[in-house]
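Below is a structure I'd like to ask you about.
The other protein chains are all here in position, but one chain of the complex has been omitted.
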Amino acid sequence: MQAHYGYKDGSGDYFIIIDTDKCNGCGKCVNACPYGVLELIEDEFDIEDGLMAAVTEEQRKKIKYSCGPCKPVSGERRLPCVLACEPKAIIHSW
Amino acid sequence: MITAGVDVGAKYAKIVLLEDAKNILANAKGIVGFDILKSATEVFQKALDNTSLKRDQIVHVVATGMGRKAIHMKPPINAGEIVPEVIADAKGAYHLIPTVKTVIDVGAEEGRGVKVGENGKVRDFVINERCAAGAGTFMETMARALEVGVEEMGPLALKSTKAIPMNAQCCVFAESEVVTLIHSKTSKEDISKAIHDAMAGRIASMVLRVGVEKDVALIGGVAQNPGFLPPLEKELNTEILVPEHPQYVGALGAALLALEMEAK
Partner (left out) sequence: MSEKSREFWRWREYRYTMPDMDWHDTKVVTAGVDIGSVGSKAAVMLDGELYSYAAMRTGGESEETAIKVMNWALEETELKTENVPYVVGTGYGRVNVPFAKRTITEIACHARGAHYIYGPTVRTVLDIGGQDCKAIRCDEKGKVMSFLMNDKCAAGTGRGLEVFTDLIRVPIEELGKTSLDVEDEPPPVSNTCVIFAKAESLALLRQGRSKEKVAAAYHLAMVNRIIDLLIKVGIEKDFVVTGGVAKNTGIVSRLERKLGIRPLEPKLDPILAGAVGAALFAKALYEKEIGLR
């Protein structure tokens, strides 16, 4: 399942997309993120068991700002969450 | 040689009349209405009246700002050239503060971060556009919700004794949040501080995308708000300089560019 967390506002589209079929609940992305954007939650989309990564409720409405420092205008872009994820379950839409 | 810079912003039009890149002869500002050319012309005339100069004594006019196209090659202002805001900002800030490396410009509808290089040229920039929460409109809307004048917001925030978080990131939702806070008897001082903190946080994360290098300058209409500087300095962990007349820096930059272009 593709879970899109984030928003679109007047200045653009900002979504973190987590593929819950690929996500194995390891939590490495949660630790890698310097700004506490991610967390592990129960996969309750069908009362199934297992943990999956998600953007915290508080962060969902400000990821453009929280993720800003990891996305410099120029220079190399290294997103710690994406790099930490082995199954490649996280994508940023911007 | 007398040149003019016209910064037609989303809310205000600002004019600077400059002599030989040294003396600021006049500056004037006015609200931009539906007819951009008309509003800008009125403000231009105001500046001329302040100095008893005539339009034909102005050798070159450069326009910047959201509405710059409306006065490009249009009489009576007849701006000969138009430049993006970030270029004018960098030029103007560099002129006032030659050691500046990072310029933060917060206007009515946009926030910008600019990295300044040699001679006031733009190295890098980031723009926070078309979202009211990242610009002066946010402050105005919140002032209305608090039922105070926008100029009172800063002084109120500075008197606050408690930092409280603000959850809403959208101007519309923040307004409701302020109303709720008022109902729960939170003081206007603390609410105003929360508003300033929230806005500073957003601007700071935008600036971090170009990187913070000293000296850092804050310009634009919002720079006139004394309550905005402390939380911004805290978020970016650096001292921030606010030049005199921060709202006119873009127009000044445009006037300087006009001189450069005329000299070529």
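The letters A and B name the chains in turn, as written, and every chain counts its residues from 1.
Just so it is clear, a contact is a pair of C-beta atoms (placed from the backbone, for glycine too) under 8 Å apart; a residue touches a chain by one contact, two chains touch by 3 or more.
The structure presented is a predicted model; accordingly, all values stated were derived computationally and were not measured.
Within the full complex, the residue among B:L48, B:I77, B:A90 or B:A132 touching the omitted chain is B:A132.
Checked against the hidden chain, the listed residues B:T3, B:N27 or B:T141 yield one contact partner: B:T141. Within subunit A, the residues in touch with the undisplayed chain are 1-10, 13, 15, 44-47, 60-62, 93. Although one chain is not displayed, subunit B still touches it through residues 34, 109, 130-132, 137, 141, 169-173, 176, 180, 183-184.
Methods note: only the chains that are shown with their structure count from here on.
Chain geometry summary: the mean Cα position of subunit A and that of subunit B are 33 Å apart. Considering their complex, residues 9-11, 58, 61-62, 64-66, 68-69, 71-74 of subunit A touch subunit B.
For subunit B in complex with subunit A, the touching residues are 124-126, 128-134, 167-170, 201-202, 205-206, 208-211.
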